[in-house]
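Every protein chain but one is kept in place in this view of the complex.
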Amino acid sequence: MAASAIIVRLQSETFDPGAESNAFLSGTEAAGAAVTFTGLVRSTPDNPILSMTLEHYPALAQSQLEKISKQAFERFSLIKLTTIHRYGTLAPGEPIVQVMTLAGHRKAAFEGAQFLMDYLKTGAPFWKKERSATGENWVAAKTADDSAKERWE
Amino acid sequence: MAASAIIVRLQSETFDPGAESNAFLSGTEAAGAAVTFTGLVRSTPDNPILSMTLEHYPALAQSQLEKISKQAFERFSLIKLTTIHRYGTLAPGEPIVQVMTLAGHRKAAFEGAQFLMDYLKTGAPFWKKERSATGENWVAAKTADDSAKERWE
Amino acid sequence: MKILYFAWLRERLNRNDEEVNPPQQVKTVAQLMDWLSENDEAFEMAFSDRSLIKTALDEEIVEHDTELGNAGTLAFFPPMTGG
Partner (left out) sequence: MKILYFAWLRERLNRNDEEVNPPQQVKTVAQLMDWLSENDEAFEMAFSDRSLIKTALDEEIVEHDTELGNAGTLAFFPPMTGG
């Protein structure tokens, strides 16, 4: 339960989702359940995009990622938690964010990851701009994200 | 949304959790969210085990895994779903089960994986026997698993 | 009809499977359990708490009041612990 069981990485470089999961899972005999959530840059036929740029507020992003990660870790008695969040310009299909939780049982692992994602959506200072063939636009915050967070209050 | 978007594997051999996640994630530009749940053989100081043996009813296990996977896929409008479940004798730390979901948004990806795990716990014909220094015993079904399932009814 | 046993039921009854020929008046899963228990104390013990006995008829999970019909295989097993 040491604080070192929480890792937060804010980076522009891409990462390998599966390699990160395997590193996270190694040496974990006391854990029965692991959940990995990966958020990806999405391009659909209805909204085809060329790239997505994540602007962020560096100092606040780091401290908010750490604060929310600590809240999830403690609330769900997790064994281990890692949060990776990228910034900069990303292509469709690239990973934006990955959250990994390790717990004794599945309920805590699932809920820890969900809680963290729900809080990141509205509490981490990132702003997404999508570039498509027709121009650029800032992705609006969703009211669904506010209500997802309310579930935990 | 083709049925081929659902893969079910029942196997005694181990698997590489991260390599499976990466294979699952490849070529998925229309997806914004992926969840991987990995269930592991757990050995704790309170309940140290040497190994776990999963007995199963082969024909029924295959059909139940397929049935539950299809239910999750349809109910949460998933883009892709893979379920891997092992049988035989496993060492502590080894993966028992892995469920991967891919969806447009995070809520469906999380809930699809959770639904599937909740239904597998009580609906897939596997029985776990733990071997410890003091003997062997069958793991009892948990009433918590019945109530986890009721949430979706 | 072929009967399959799994997990601690298999161990307690000391068999993986067997062929049985119940009399005509045995129509449901529950009646088959009664009939097996009448003839064998090991079954009586193993089936004493019926809430712990789950059944599948021709690879379909069924309740104890289900009719056997022309099914070829009946499986008895404890509550499942998958996942």
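By letter and in written order, the chains are A, B and C; residue numbering begins at 1 in each of them.
Following the convention adopted for this analysis, contacts are C-beta pairs under 8 Å (C-beta built on N, C-alpha and C of every residue); 3 or more make two chains touch, one makes a residue touch a chain.
The model shown is predicted, which means the values in this text are computed figures rather than measured ones.
Touched by the hidden chain within the whole complex are the displayed chains A. In the complete assembly, the contact with the undisplayed chain comes from A:Lys128, out of A:Arg9, A:His105 or A:Lys128.
Check A:Gly18, A:Gly39 or A:Gly112 against the missing chain and you find that the one touching it is A:Gly39. Touching the omitted chain from subunit A are residues 39, 55, 57, 59-61, 63-64, 85, 96-97, 117, 120-129, 138-141, 145.
As a convention for this text, only the chains that are shown with their structure count from here on.
Taking the CA centroid of subunit C as reference, the farthest chain centroid is that of A.
The distance from the centre of subunit A to the centre of subunit B, each centre being the mean of the chain's C-alpha atoms, comes to 22 Å.
Of all residues in subunit C, those touching 2 or more other chains are 83, listed in ascending order.
In subunit A, the positions touching at least two other chains are 106.
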